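Only one protein chain is missing from this complex, and each of the others stays in its spot.
As written, the chain order gives the labels A and B, with residue 1 at the start of each chain.
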Amino acid sequence: MLDFLQTLSDGVLFGAIYALIGIGFTLVFGVMHKINMAYAAASVGGAYAGLLVLKAVAAAPAWMVFFGAFLAGGMLGWLVYVTCFHFIPLSSPLAPLMSTVGMLLLIDEVIVHLTAGMPQSYPAMFDDVMLRLGEFTLRGDLLLVFGISVLAMIGLLALLYRSRLGLATRAVAQQPIAAQLCGIRVTRVNALTFVITGLLGGLAGALIGASVGALSPLLTTPLTVKGLIVTVIGGLGSIPGAIVAGLLVGGFENLFQQFRGVTERDMYVMLLLFAFLVFRPGGLFPAKS
Amino acid sequence: MDFYFGLAQTVGIHTLLGLSAYIVLLTGQVSLAQAAFFAIGAYSAGMLTVLAGWHVVPALGVGSLLGAVTACAVGFPALRVKGLMLVVATLAFGEGVRLFFFNFDYQVAKGGIRVGPLGGEGFRQIRFFPEHGWTTAEVMLFIWVFVIGVMALLWWFDRSRYGAVLRSVGEDEVAAQSVGINLTAVKVSAMTVGGAIAGVGGGLYAHYTTHIEHANFNVLLATFAIAYPIVGGLRTVFGTLAAVIFVQAFLIEGLRFLGDWRNLLFGALIILAMNLRPHGLFGRHSA
Partner (left out) sequence: MLELKAVSRYFGGVRALDGLDLTVNEGEIVGLIGPNGSGKSTTVNLIAGLFPLTAGEIVFRKQALRDVPVHKRLQLGIARTFQNIRLFGQLSVWQNLWVAQNSPEDRSRRGFFSRWLGGQTRGRKEIAQLLEFSALGHKQDELAANLSFGEQRRLELARALAARPKLLLLDEPAAGMNAEEIGQLRQRIVDLRAEGITIVLIEHVMELVMGVADRIAVLNFGQKIAEGTPAQVQSDPAVKKAYLGGS
């Protein structure tokens, strides 16, 4: 039982990262009704770029690397917007999607080439800290990851619900044409959505690096798949859904791994997705039609 | 000369992969599962020729059938999932199949060595063609018989009422239902045909490369599958063929000297193509 709880809690803490990735996918979907397939790749790319801080500032503290990843993620987000969404007419159904796939491949390859395919170790914070509650342990670094993720989510929600930009974003999400007629610069809102999700993504990438201890380009595909699964389970377009689903997937994934091993773990996550698709295709928080 | 035959083989097989996605795309379903049906065709046809000693043609038939049956089974739940969610669901399915083959062992002792799929190591020694003395040219022609056959079939569909009905479903499902079209039958049938085509393509792939493993059937391959018809445009089957030739021949082979940067260029090429011609090389009809 204790094992179970321990595994579950570790998983849920890690799941906060999946929640961030899920939020990125779901926010872009909510505002533009398109999936940005390059999102997870850009997040990992941002995390790698964060390592450049170590080149510039010798022995830089971990938080500086995280911040570098955060900023780099934002820049990559903007780049994805420009290459895939700015020029392509949004009415063509498949072109933006394919373009983001192209971007996914591109970013992946750039990472592989610049690092010669070797995993890069990533700085962590509090990785030697262990909080003990009786026989129950909470890893310090996972707690930090969870904490930062929560702060990021709060920041995002505050932005969306308390700022003018957030209001404009929600307006565009609901009625893009009417929003334009009200004077909202839709292209600017779209671009900013990508930058903001990019910032979140870069941070998420850094947090993955921090909790796993290393970054590898092999992360991109599983992260994309899991991020999309979280988005779908949470309900496309729903941020609370992505949060809950992220924690859920993180928890379950760790449980599957504990009880069935790493190789079978991902198959069970797929099964979880299919269960949702069959029984609750709208997700945890379906969009009202 | 063998180099060009090899290129023609690759183009042929990728065309089959692209065509399997083409027919599904006509109905408006974006499926990243075609690589999974391709994988099923590859492993099953390979196992039949290697482990059971079958001739390649009936083995391909079974590969195609299994691809079709799996696709049909996927087609029904796919109906419940709209639009972009289908992309995710099929992506997850594809990954699930790949992981299945990653864990799949079935070896049999033949003539002193063990043959058959071995999990992560893959399935080696699919040597029907070399063992029966087929030359590269003969293999190429064999592959192209199937490619031309499938292209002819799909071209015939496009000119028939079935093709028009497929496209009407892809355009507007509500209107299609309202004029009496059974959406379930149309979408599932397209998915099934796509699975059959992918199954044949996979079987041919397994025999021409002689060694397959789970990593061959990854998200990248699933992406190639839909990239070809999207880049080529859905107006005609020739668009898919043109896109395959464009990507494989020009890009991958012609730029071979750029070595490992091929995938990067593939990504960049897709981005460029989508920005310049969002409706594909051959585009939609004029309008």
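The criterion applied here is as follows: a residue touches a chain if its C-beta (ideal position, glycine included) is under 8 Å from a C-beta of that chain, and two chains touch if they have at least 3 such contacts.
Treat the numbers as computed from the prediction; the structure is a model and nothing was measured.
Q: Wait, the hidden chain, what does it touch out of the ones we have here?
A: Taking every chain of the complex into account, the missing one touches B.
Q: Which of B:175, B:215 or B:276 touches the chain that is not shown?
A: Checking each option in B:175, B:215 or B:276, the one touching the absent chain turns out to be B:175.
Q: Please give every residue of subunit B in contact with the chain that is not shown.
A: Contacting residues on subunit B, toward the hidden partner: 156-157, 159-162, 164-165, 167-168, 171-172, 174-183, 284-287.
Here is the rule we go by: only the chains that are shown with their structure count from here on.
Q: Subunit A to subunit B: how many Å between their CA centres?
A: Between these chains, centre-to-centre, one finds 30 Å.
Q: For the complex, give me every residue of subunit A touching subunit B.
A: Checking each residue of subunit A against subunit B gives 29, 34-35, 83-84, 87-89, 92, 94-99, 101-110, 112-113, 221, 224-225, 228-229, 231-232, 236, 263-264, 266-267, 270-271, 273-274, 277-278, 281.
Q: Subunit A touches which residues of subunit B in the complex?
A: For subunit B paired with subunit A, touching residues are 25, 30, 77, 80-82, 84-85, 87-89, 91-93, 95-96, 99-100, 102-103, 218-220, 223, 226-227, 230-231, 260-261, 263-264, 266-271, 274-275, 278-279.
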